[in-house]
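Please find one structure pasted underneath; my questions will follow.
Note that this complex is displayed minus one protein chain, with the remaining chains in position.
Here is subunit A:
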Amino acid sequence: MTEGRPLIEATGLVKRFGSFTAVDGIDLSVRAGEAFGFLGPNGAGKSSTMRMIGCVSPVTAGELRILGLDPARDGPAIRARLGVCPQSDNLDPELTVAENLTTYARFFGIPRKVARARAAELLDFVQLGERAGSKVEPLSGGMKRRLTIARALINEPEVVLLDEPTTGLDPQARHLVWERLFRLKQRGVTLVLTTHYMDEAEQLCDRLVVMDAGRIVAEGSPRDLIARHSTREVVELRFLAESQEVFVDKLAGIGSRVEALPDRVLLYVDDGDAAVATVHDRALSPASVLVRRSSLEDVFLHLTGRTLVD
């Protein structure tokens, strides 16, 4: 039915809070079965965008179509087919873990029996089966997060919106969540997620956008973005000196970009070993040398800057 057509399509999408513009005219399109990511520093407008896609926040201007429908008119019909994991958990503290899922199912009109069966299945899926009868409050942060993710899946959604699904989780829990999300993707579920973790974006996303100050500043697959906005390799040099800044001039010309950080100098190059050789040719002797592949983090920092915005 929606074969080939984008599931989510936005053109010139704007979100304003009073006079403040949180989302400043973005275009995007998410295809069925894709895992689509939003990266961006704090306050970039990721959650604001997610909430508009989730049909809980009215669009200020621009076009937004979700599953071919208009959020302003068909909110309930769209939300019936979405699963939402908000940035901060809003589980029901008066209910048990299992009841959180079964009552949520009722909001979608799912029959009680089906709800119970799905709840049990989903609790196993996120490895919370043993806590089914427990209240929500005593759960750890990571458990709550997993429960919120399970809750987002209760209506067997076609699209799952995950706003920072693994923030605050320990490495084990993160890997569990990644593995589960990957399984969902294999079943053909479309994933839209925001994250601050570059490894998460690289692992999970087919395609992503980098947002900054309400705008999209780059778009593509993780590999595309690295190819387009960074070099193949990065050489990290640490000099024994008061300031690394003074080495920028001395290193000029090696690779396509030289960046001084308080504690090291980064050389963006295509061939790391060759670059290191050139450094030694120039009679410079850094205390430590590290050659590594360029990562999404390099792209991110290059595009959005190293300074805190807010």
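What we mean here is this: a contact is a pair of C-beta atoms (placed from the backbone, for glycine too) under 8 Å apart; a residue touches a chain by one contact, two chains touch by 3 or more; residues count from 1.
Convention: contacts and distances are computed from a predicted model.
**Student:** Out of "Fe-S oxidoreductase", "Transport permease protein", "Alcohol dehydrogenase" or "Cbb3-type cytochrome c oxidase subunit II", flag the one the UniProt entry gives for the chain missing from this complex.
**Tutor:** "Transport permease protein"
**Student:** Hey, which of A:Lys46, A:Arg79, A:His229 or A:Arg264 is the one touching the hidden chain?
**Tutor:** Checking the options A:Lys46, A:Arg79, A:His229 or A:Arg264, the one contacting the hidden chain is A:Arg79.
**Student:** Tell me, which residues in subunit A touch the chain that this view leaves out?
**Tutor:** Touch set of subunit A with respect to the missing chain: 17, 54, 56-58, 75-77, 79-80, 82, 84, 86, 90-95, 99, 102-104, 106-109, 151, 155.
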